[in-house]
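One protein chain is absent from this view; the other protein chains keep their places.
Chains: A, B and C, in written order; residue numbering restarts at 1 for each.
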Amino acid sequence: MELLFGQIINAILLGCTYTLVAIGFSLFFGVMDVVVFCAGDIAIFGAFSIMGAYTILASAGIFSVLPFTVAVFILLLVASILCASLGLLTYRFSVKPFENTSALMPLLSTIALGVVIKEVLGLVFQRVVNPLAKAAASGGEALAVQGGRNPQAMPVLIAPDGTITERNLIIIGVTLFLLLALFLFLNKTKIGLSMQAISQNKDLSRMIGINVNRIVILTFVIGGVLLAIGGFLVGSYNTIIRFDNGTMYGTKGFAAAVVGGLSNIYGAIVGGMLLAFVEVFVSGYIPNGTAYSSIIAFVVVVFFIVFKPEGIIGEKTVEKV
Amino acid sequence: MTQKTLEISNISTRYGQIPMLMNVSLEIRKGHIACVLGANGAGKTTLLKTILGMVKADTGSIKLNGESIDHLPTHKRVEKGIAMAAAAFGTLHKMTVEKNLKMGAYYINDNKLLNERLEQVYQSFPILKERLNQKAGTLSGGERTMLTIARAVINKPTLLMLDEPSLGLAPIMVEEVFRVIKKLNEKDNMTILLVEQNAQKALDVSHYGYVIQKGQIVFKGEPDELRSSEYVENPVAG
Amino acid sequence: MLKKSRKYSLLWLVVLMAALLIAAGCGGQDAGTGGDSEAPDVVKLGFLSPITGPNSAEGAAARNAFLMAIDAANASGEFPYTIEVIVIDDASKPEVGAAGAQQIVADEKVVAATGHWNSGVAEATIPIFKQAEIPLLIWGAIKEGLTSPENYPYITRSAPTAAQENEPLANILIKDMGYKKWFIVSDVTSYGEANTEVFTKILADMGCELLGTEKVQEGTVDFRPIIQKIKSSGATAVYFGGVVTEASLLKNQMHEAGMDDVLFAGISGIYSEDFLKIGAEAAEGALAIKPGIDPSKSPEGQKFLDDYAAGGYSEPVGAFTPYAYEAALILLNALKQCGDNPTPAAMVDAIKDSETTGIMGTTTFNEFGQTNNVAAYMLVVQDGKWVSFDESEYATGTRVLPQP
Partner (left out) sequence: MKDQGTKPSIPNFLYSALGVLMINLIIFVLLYVIIAAEFAVSMITLLCTILVMLYLDKKGLINEIFSIFIKYKRTALISTVVLALIFPLMLADKRYIAHIAIIVTVYGMAALGLNFQMGSTNMVNFAPAAFMGIGAYSIAVLTAKFGMSSWVALAIAILTSGLMGLLIGIPTLRTKDYYLSLVTMALQLAFTMVLFNIPYLGGPNGISGVKPLSIGEFSLVKSYTVFGVKIAPQIPYLYLCILILALFIYIAMRIYISRIGLSLNTIAQDEVAANCLGINIAARKLFAFVIGAIFCGVAGALYGSYTSYVGPDDFGFPKSLMIICMVILGGMDNVVGVVTGAFILTVITEKLRVFSDFQQLVYGLILLTVLIVRPAGLIPKRVRNYCMVFKKNIVKHTQD
């Protein structure tokens, strides 16, 4: 029972990280009708930019003056700005040039861009510990110390076995908050509604008078910010970020988005959770299952694509002739 | 003095290497309905798209109320008061009818005004009022056409452009659509550019007509002149 | 016209062929004019290691150590020729390694090669060296079958095999300390595979309980499902058969899950500064076995460490760095045996019969080229540092390891 409970928590946490990346996919796909495959890499870039910003700001001695929450906020802001810029770059160099070509071109170009992002990160940072994970873990005291020394153990809040820690709650909380914020944004604001309109009918949206270009650019900015926060959570959850994790999160996020239904943002949540549950439970309950968890997750994906390509909660589209 | 709502002179556009419009000129007086007749592929929709700025013109100029709008992007032209309704472009199928209408009123920020306009639209299009909370994707063809027109009208545009409103509709619906068009023109004094294949019906409501063939205006005149011309007597098969 | 042109074309073809053949022939002769009988000015050694890619830290450190030894030899003036090293980066990829090996054996001045951190890469290059009849001394790859009667005498290895490395660890932990309930986690690399295989066998032989085995893909960052599993299995000790990043994450996340009461032990692959960096406080109490003898215990070894530190290299000394240095010493020793004009054939014999005393003790090779030098010692993480277990507070009893 305790095992089951622990594994469910694990699955939810993993699902949160997948979901955030998957939402990036859905957002881009919805508005631009392209698969922006470097979404995972943008998220990892976000995590690294937090780390880079941290290192620079810490060496300037800024964190010793500021309270913990403000510091975290500043770091997130920096990462968001950087990721939003990267989102714009992605749009400019990997999506826009291919607006009128075969849909597969932007897929390939974003894969290529993902490789470039990943390799540049690898060259600049190699693998480094995410200091924020430690900072969050130690309640801020360790903020001034870069990786290595004495982060305190997590305070145990609700605990059958110490699995639910403060950080895990933060991760789940932030994810829920982001989802709620996104929901409100999409349904209550003009920009959000325009994004929905564009995702449903681009030509019509232009006809209505929506400045499609502006909204598309905004989408990439918003997607970038979302992915930056996603990267932050991924890094905090894993306590480490690897430059090459972007590909993994990209593939899993894409898979999750497809399983849920590519053009449906809420599908991303379902898909992300489903994928995470499959992985965790294969890993946790089948002897020597870890080796096969990803394989089985991929088999699930293939199954979905072949037999239910519209995804779990996507709407079936009829081939337009 | 008769005001010209729209003045187009010598517009040419291309699709890739293929010319779509060649030196097209036309004008619409304020409060008039002008129709453009032509077969499939004659360039009617391209013409409307060019007016709206969705297709770039190579040469020529477009003036709205005497003011050049050549340099404006589509959304600015919409802001200036050009609205286009085209059933072929579909609706926002995942949104409700009400939301579709609200999206049509994209530039109206005043909630009171918006509600007022919505009420007016419901009066003109009673059929939609029954369907307010239904998703647009589930509407019938006629209802969808009405929705597209209603969505364009809600802004009270200076120029309303209708792209083949009778396309694919049952005869009874066609009647209804043209009745609405006439009413919009007469009651709300709306200037309308109507693009049609259904020449007879279109000419019945129009004040002036153009015939477009292979991207060129080949004939223009009063409805009666058009009726008696070779172009309409032998209606171009769709 | 057509006929004429055809005639011309045939004529041209003949001329062309002749020209090209002559060119090719000249090229061949040019390359052939290496003096065979005279003593050469330059003798080349090949060196392969992963200088880029996931294991670059180990590979680069090994290269530094190897070059350090060769430079010292060149400077000493003991050799009548200059020793040059062809350093090849195998990037931990078999294909890249194989191409690199081709590059080495293509050079006529090469008399011997040494290399490999990854067993998989070694598998790919061994046929090339065998076929070119150039001896290959392996300093880092530990998979069992690399040295074998079929590969002898061309392939020799100065590093211990997985079995040679795991046995001392098992002896200490199981026989001396009495840990009986084990859980094995390894990465899916040939290194992890080899260790898992050997350790599973040892556990069975020593009558221990193996409560589960999990393999993870390289690059895995989330071990929590596995940790839950370990927790509910009731294991008292976890054996990690892979390399440093995954190991430290596993240890870190175990610590997070409150599992400090479970012993964490690993193979030399986890002995690295990175383990401490990533594991931070969680690393405390992790055990690792390290092959060879502690270099800092012997004057030669200490000298090596000092020289290395003085060299200003950016990569710290890893578990196998001394072995790379040792490999250089073995090859230099063999070169000395071969006199003024070393050839690959002479080197093959010189290496297999060599007896070299360096910083890791005395290395000789058994009947299929495996080293007989199987010393090993255990390390423990204490206060964020790797400390020799015997000297640690754990040995004195000041601190205690998890209960078996």
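To be clear about the criterion, contacts are C-beta pairs under 8 Å (C-beta built on N, C-alpha and C of every residue); 3 or more make two chains touch, one makes a residue touch a chain.
These figures come from a predicted structure and were not determined experimentally.
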| message | If I'm reading the header right, one chain is hidden. Which shown chains does it touch across the whole complex? | response | A, C
| task | Have a look at A:Val115, A:Leu182, A:Ile217 or A:Ile313 and name the one touching the chain we're not showing. | result | A:Val115
| Among A:Ala39, A:Ala58 or A:Leu262, residue touching the chain not depicted | A:Leu262
| query | Which residue, A:Pro67, A:Pro97 or A:Gly173, contacts the hidden chain when the whole complex is considered? | reply | A:Pro97
| query | In the full complex, which of C:Ala61, C:Val85 or C:Ile126 touches the chain missing from this view? | reply | C:Ile126
| query | Mind pulling the subunit C residues that touch the left-out chain? | reply | 5-6, 8-9, 12-13, 16-17, 20-21, 23-24, 27-28, 31-32, 52-53, 56, 88-89, 91-96, 98-100, 102-103, 105-106, 119-120, 123-124, 126-127, 131-132, 143, 188-190, 192-194, 215, 217
| message | Counting contacts across the full complex, list the positions on subunit A that touch the omitted chain. | response | 35, 93-94, 97-98, 101-105, 107-109, 111-116, 118-120, 122-123, 247, 251, 254-255, 258, 262, 291-292, 294-295, 298-299, 301-302, 305-307, 309, 319, 321
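Heads up, the rule we're going with is that only the chains that are shown with their structure count from here on.
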| field | Taking each chain's C-alpha mean as its centre, the one farthest from subunit A | value | B
| query | Using mean CA coordinates as chain centres, what's the subunit A-subunit B distance in Å? | reply | 43
| Centre to centre, by mean C-alpha position, how many angstrom separate subunit B and subunit C? | 76
| said: List the residues on subunit A that touch subunit B in their complex, please. | reply: 190, 193-194, 196-197, 200-201, 203-213, 315
| query | Quick one: in the complex, what on subunit C touches subunit A? | reply | 188, 212-217, 219-222, 224-226, 228-229, 231-232, 245, 249, 252-253, 255-258, 276-278, 280-281, 384
| remark: Within their complex, subunit A touches subunit C through residues 2-3, 6-7, 10, 13-14, 127, 129, 134, 147-151, 153-154, 156, 161-163, 165, 237-240, 242, 244-245, 248, 279-281, 283-284, 287-291, 293-294
